[in-house]
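What you see is the complex with one protein chain gone and the rest in place.
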Amino acid sequence: MELILLSLGLSCVTGVFSLVTSKAHAASKTIACIGGMAAAVLSFSGGIGALFQTATYASWVGPMPFTNFTLLLNPLAGLLIAVIAALAFAAWLYGLSYFDEYYDKGIGIIGFFMNLFIASMNLVILADNAFWFLVFFELMSLTSYVLVIIDQTEKSLKGGFLYLIMAHIGFLMIALSFFTMASATGSLEFESFRTCAFAPGIATIAFVLAFFGFGAKAGMVPFHSWLPQAHPAAPSNVSALMSGGMIKIGIFGILKVCFDLLGVAGGEISWGVLVIVIGAVSSVLGVVYALGEHDLKSLLAYHSVENIGIILLGVGVGIYGWAADLPWLAAVGLLAGLYHLVNHAMFKGLLFLGAGSVLHATGTRNMEVLGGLARLMPVTAVCFLIGSLAISAIPPLNGFVSEWFTYQGLIGAAMDGDLVMRIVFAFAVVALAITGALAVTCFVKAFGVTFLARPRSDAAEKAHEVPAPMLIAMVMLTVTCVLLGIGAAFVAPSISSIAASILVAPAVPVAEGTTLISLDTVSVVSPLIMAVLMAVVIAICVLVRNAANRKAGIKSDPQTWACGYEFDLTMETLASTVGANVKNFMGPLYAIRYGVNRAGEAVSRLLGRTLNPEKRSTESAQHDPEGTLSRFDRDRVHGIAPAEKRAPALSNSVFSVVNDLGSWFGRMESGDFRTYIVYIVGALIFFLALIILVR
Amino acid sequence: MFSYPLVNVLGACLIITSMMVVLARTGRAAAFLYSFQSLMLVGVLASLGFVTGSTELFTWSATAFVTKVVLVPAILLFTLKKIGKDAQADLPPKLNPMKSVALVAVEVFVCFVAVSSIDLPTALEVKPTLAVSLAHFFIGLTCIVIQRSIFRQIFGYCLMENGSHVTLALLAPQAPELVEIGVATDAIFAVVILAVLVWRMAHYAHTLDADDLCELKG
Amino acid sequence: MTIIVAILQAVLLVTLAPLFSGITRKIRAKMHSRKGTSIMQDYYDLAKLWRRCEVKEGGSGIISRLTPPIFLGSFILVAAGLPLVMQACPVPFLGDIITVLYLMALPRFMFALGSIDSAGSYTAIGGVRELLVGVLVEPSLILVLFVAAIAAGSTNLGIMANAVGTLQAYPFVAIVVAGVACAMACYIEMGKLPFDLAEAEQEIQEGPLAAYSGPSLAMIKLGVSVKQLVVASLFVAIFLPFGAATTAAPLDLLVGLVSFLFKLLIVMLIASVIENSVMRARYKYLGRYTWFVVGIASLSLVFLVIGI
Partner (left out) sequence: MDYSTILLILLGCPVLAALLIAVLPSKSTPRAAYEAIHVIALIAVAVAGLTLSVSAFMGNDIFAVGEWFHLDGLSALFLCLIAVIAPCTGIYSLPYVAHDVADGKLGPSQVKQYYAFFSLFVFSMILAVTSNNIIMMWVSVEATTLSTVFLVGVYRTKLALEAAWKYVIVCTAGVAFGLFGTLLIYANAADIMADPHQAVFWTAILPNAPFMDHSLTMIAFVFAAIGFGTKAGLFPMHTWLPDAHSEAPSPVSALLSGVLLKCAILIVLRFFILAAANVGDSFPQTVMMILGVLSVCYAAFEVYKQNDLKRKLAYSSCENIGLIAVCFGIGGPLGIIAGLVHCVAHGLTKALMFCLSGNVMMKYHTRDLSKISGLISVAPVTGVLFAAGCLALAGFPPFAMFVSEMFMILAGVAAQVWWAVVLVLIALVVVIMALVRMITGSALGRAPEDVKRGDVPVLALIPEVVLLVLVLVLGVALPGPLAGSIENATAIVLSYEDENLANDSLFEDALAALAVVEVPEGVFE
């Protein structure tokens, strides 16, 4: 605890110093990064230390008279803090070079807010009081909002706007949830929630509100729309921190509310079902929409939606097992969820840093104009490839381990479940399988189109390997990914003990020697041995093939064979090639988005017409300015999205409805003050009538 | 002679005079009528003073005489003179006289009904006057609402003021003089300020038409 | 002991793969009323390629070089883990269905990357399509395996094979229906008509190979043949485990081996007969067929849920 508090203090001090020195760009950057790294090291050691200890609790009389300032560090909090600290360390290290580009955009501001952002994330995790939790939760949104809009381009401003609004909606739901509990216990301390046996109705209301509230932060469907807009807009290492770290706070919140705060009240099976269904939908839709993206960072952001879905599947199994009193399931579900949480933080952080390196080297995130980077920036390419393999759950990397546990949890749950539950779990398993297959496709696209084949633009041709700090940061995360994979047998027991501490139950055995075991489904897997075997077999194949090559010789032909046509760069696989193919089969899923957006637009139009009939007639004359582009150009600019018909995003429809309502209300104020007086008299009469009604 | 019926009769006169103020064709005529109507008000106050034996009310009527019968009409006439040719101060009202009278009648009726349901010992004897004062207030509001000329709307304000003055006298005959003086001076200040505003409007914007003052809207 | 079985299995499948491929070609020729090549023709082809000089084409780099070994290696690993001659996994930690499925994703991943790497347009299209076929097959395959796993009470292939082999897997009808669905899913995965024409260049599975030559091409061609056998074996292992050894006694193993080869041959024969009686479907309409398979798989789920 002391270590973490020290690190928080350090973050704040660093932030202020960085702000103060913001005129001297390099100094400000160095202060921010070094200080941030030191703080990250401190909080990492603090977090790791907390994993194996009992919870520490600290409470002070805070500045607010109605409530104390209370912190709680338990293993779950320790895990989250350690994960965020690891990411933060990589992000700061990366920033040492990456922030050079941000000198004229206010490096001091970045240093200040990024430090505050990390500190507020840690405080959200630690806070054990509803009021302070909410304060830090909002601060976290706010500080990250500043980081999102730091570029001040139109796109980033729009993305940041949507982000802040969604975060706030989520925040309000969380507030309602906490206050529902508080009004039953009469205190804002989590300690009082924890010991209160809520009535089932209240508990369910609180859980559902909290689930959707935190879900909005986590970016699950249907609250995902901010994620692909906001994350890409931030500096890449901040995106890594947001996508890898911040959205996990949403998961943390769900776990905290469900198991900790409502622990005494006990859960309901239906909560688990809700979480699983939302998780399944999020995972499939997330990856499907990711496939439609061209912007490397948007693609990664959509993948966060997918991975949050997978984490939710694990968590859902945990909640189900807990509510149905199946200790093994509860433990393995949570293990799967938490493991994937850690994994996702690592590989998504890595991938965003990789995307940042691409951006740094070429100045663009549009995959269509990249290509051929593997030769120019080999280290980045290897790191990105390993990250891609990990996120696609290819054994023996870490993504595979957590998804394996998720599958075991789901199948194990189905074995014990009744009729309805079996169908639910079958649905979840199928969704997870589709997600896995699509994720493979998606990362073939992301890696292949960006790094392989030939460069398709000058920018890509002139790319160069990024400076050492950035490389070290990426390599660090890559190594972590690999270690979390092949060392799973050593990591899983500690995560399992965290799950046990959440459930207040003895830990179930999940590993034996180098093998991971799944008791209920009687199955084992050993990433370490598998890795060795794969290495051996593949090495043998390589050796054999190379021996043959040596004997027969090897030549190089610079020309690509194009079935007799003259080769040209547009023949290469573009992101849209993949997208168009996917759309072929996944059309209905894109149609959902189109349909929803379209319905929103129709409703807003209808409302607008009825409310303000005279205003609308001019707007119909507008036509799509992109209509004149050729299909190819359109694809290069927008990805396959134009292949599906574009409808304005749902958020736009909402804004337009709000605006129309505003105009409609505004007609009340015609400008003639004589009618205003009539309103006053009307109000008077209304309330006098109310008196008659009351008496 | 000096008893509640007198108060009530004078109250009825108040309604009629105030209606005349509303219906007057020119601002000048309205100012004189208002002076006359204020005289009625002074009468009401004085007679109430006799009836209740409250000395405060005599002071009140004296101040009311000075302020309402003399000062306010003088200010308004002065304003009218100042406006002169800057803008048209006499504009036809939005509602024709027939409808206005009908509206006022309805208001008086509603006020009577409303007041009759109130049982307050202080106001038991003067219920009709209480209703009149309330109606008077609403006539003032009506004046503001139906007049196009903002100069004429000042009269609306004055009528409202008179109405509440009577109510004050009826319900709070024992209130300290200072309160009454506060209310009265407030009214004077208000009229002065309104008058200055009207003059400025005429001077700077060259219009006194309320329909022209609809540029600021929601 | 079981390790030896595993290695044996892997070696066996690798060595037999060209033979089975040759056999199906022979059958096709017969059905087309042609004489056809020798059933050993694939061996000759591979041997010839093995001696050829390799040409690195276009923009291809290290990924292209790595793809053939990884492709072949992964399938060898899968082959080693399947309960083929025994009703148990020779290497238990390779025998989990999830492991198998995800292990099979690695070659697909590398295959598609390799196809993009060479910068040719035809190769890449093939690679991407191959990925998408995977996407389409995955739901039905996982659903079938889900049913089998629940019926057998484990996700371990060996235990599943044992449960089916000893007729202990509970909802019997569900298992049978699941078997049918699994057969269809595996058939699609094998890359046969009407879905694919595995040995035609510029088709889905072989299209990406356009940029390969020499030993690499040989290796990847071998890999494709092994893949077909592995996929077929997966079906055989789970749903037709009859005759496989229940103990590790040498005699039992021998019986198991013979029966496995026999079953595999039958399956491959049936597959090639079907293959040669249908025409090529348009890739665009692949979804219709796979939906049908998903339907059957769901049916098995329904049977499982209601316990028939």
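Chains: A, B and C, in written order; residue numbering restarts at 1 for each.
We take it that a residue touches a chain if its C-beta (ideal position, glycine included) is under 8 Å from a C-beta of that chain, and two chains touch if they have at least 3 such contacts.
Keep in mind that what you see is a predicted model, and the values were worked out from it rather than measured.
Across the whole complex, the hidden chain's contacts among the shown chains comprise A, B.
When the whole complex is considered, the residue among B:44, B:91 or B:144 that touches the unshown chain is B:144. Along chain A, the points of touch with the absent chain fall at residues 62-67, 131, 134-136, 138-139, 142, 149, 152, 154, 157-158, 160-161, 164-165, 168-169, 172, 175-176, 179-180, 182-188, 655, 658-659, 661-663, 665-666, 668-669, 673, 676-677, 679-680, 682-684, 687-688, 690-691, 694-695. Within the entire complex, the positions of chain B that touch the omitted partner chain are 118-123, 134, 137, 141, 144, 150, 153, 157, 160-161, 164, 167-168, 171-172, 174-176, 179, 182-183, 186, 189-190, 193-194, 196-197, 200-201, 204-205, 213, 215-216, 218.
We take it that only the chains that are shown with their structure count from here on.
With centres taken as mean Cα positions, chain C sits 99 Å from chain B.
Centre-to-centre spacing of chain A and chain B amounts to 68 Å, using the average Cα coordinate of each chain. Looking at chain B, no residue sits in touch with two or more other chains. Contact residues on chain B toward chain A in their complex (touch as defined above): 94, 141, 144-146, 210-211, 213-218.
Across the complex, chain C meets chain A through its residues 50-59, 61-63, 66, 68-70, 72-74, 76-77, 80, 92-96, 98-99, 101-103, 105-106, 108-109, 112-113, 115-122, 124-125, 127-129, 131-132, 134-136, 138-139, 141-143, 146, 149-150, 153-156, 159, 202, 210-211, 214-216, 218-219, 284, 286-287, 301, 304-306.
The touching residues of chain A, when paired with chain C in their complex, are 372, 374-375, 389, 392-395, 400, 403-404, 407-408, 411, 414-415, 419, 422-423, 426, 429-430, 432-434, 436-438, 440-441, 443-445, 447-449, 452-454, 515, 518, 521-526, 529-530, 533-534, 537-538, 540-542, 544-545, 548-549, 551-563, 567, 571-573, 577-578, 581-582, 584-585.
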